[in-house]
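Report on the following structure.
Now for subunit A:
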Amino acid sequence: MKILTGNDLRSGAVTWWNGTGWSLFVDDAVDVGDEAEEILAREDAARRVNVPYAIAATIDAGGHVRPAHIKDRVRALGPTVRRDLGVPTADKTGWDWVI
Partner candidate 1 sequence: MANDLGTSPDEVQFRFRDDEPVDHGTVTVDSALEQTNANAVRIEPGDDARALLPFLDRIALVEVNFPSFGDGRGYSAARILREAGYTGELRAVGQVLIDQLSHMRRCGFDSFAPDKRLDEEDAARAFATWENVYQRAADARRTIADKRHET
Partner candidate 2 sequence: MYKYDQYDQAMVDARVEEFRDQARRRIEGKLTEDQFKPLRLMNGLYLQLHAYMLRVAIPYGTLDARQMEMLADIADKYDRGYGHFTTRQNIQYNWIKLEDCADALADLATVEMHAIQTSGNCIRNISADHFAGAAADEVIDPRPYAELMRQWSSFHPEFTYLPRKFKIAVIASAKDRAAMRLHDIGIRIVKRDGEAGAQFYAGGGMGRTPMIAPLIRDFVPIDQMITYAEACLRVYNRYGRRDNKYKARIKILVHELGAAEYTRQVEEEFAHLLNVGVEPPREELARIAAHFAPPAFVDGPKTLDRSDPDFALWVDRNTHRHKHDAYVSAVISLKPAGGIPGDATADQMRVVARLARDYSFDELRVMHTQNLLLPHVRIADLHAVWTALEAAGLGAPNMDTIEDIIACPGLDYCSLANARSIPLAQRISERFAETGRTEVVGELKLKISGCINACGHHHAGHIGILGVDKKGVENYQLSLGGSEAEDVSLAKITGPGFDEDGVIAAVEKVTDVYLASRAGGERFLDTYRRIGMEPFKEALYGQ
């Protein structure tokens, strides 16, 4: 699948396109398919998100969205060396697939 990600303009927090807006949680990311470019152009101009871009991702056995690239997996969860500062999701299994 193809999902969109960026950093919130004001706070810098990592965000994921959920179909209508930007979520802090990677599991809310939706497959944008062919509409990626159109959404990116519109959202960049809307000034909510900074430098959004499209990435490949899959859904794992647990139903979680798993970005293809290691960098985006780290963005999805937080620094692996400071899990206490990670994205506050209920899903702790993410740390199993981040690297």
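A word on the picks: all candidates are chains of the complex that A comes from, given by their letters.
Methods note: contacts are C-beta pairs under 8 Å (C-beta built on N, C-alpha and C of every residue); 3 or more make two chains touch, one makes a residue touch a chain; residues count from 1.
Because the structure is a prediction, the values reported are computed rather than measured.
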Complex member in contact with subunit A (any copy), out of 1 or 2: 2
Residue ranges of subunit A touching candidate 2 (in the complex, touch as defined): 7, 9-14, 44-45, 47, 50-51, 68-71, 74-75, 78-82, 85, 99
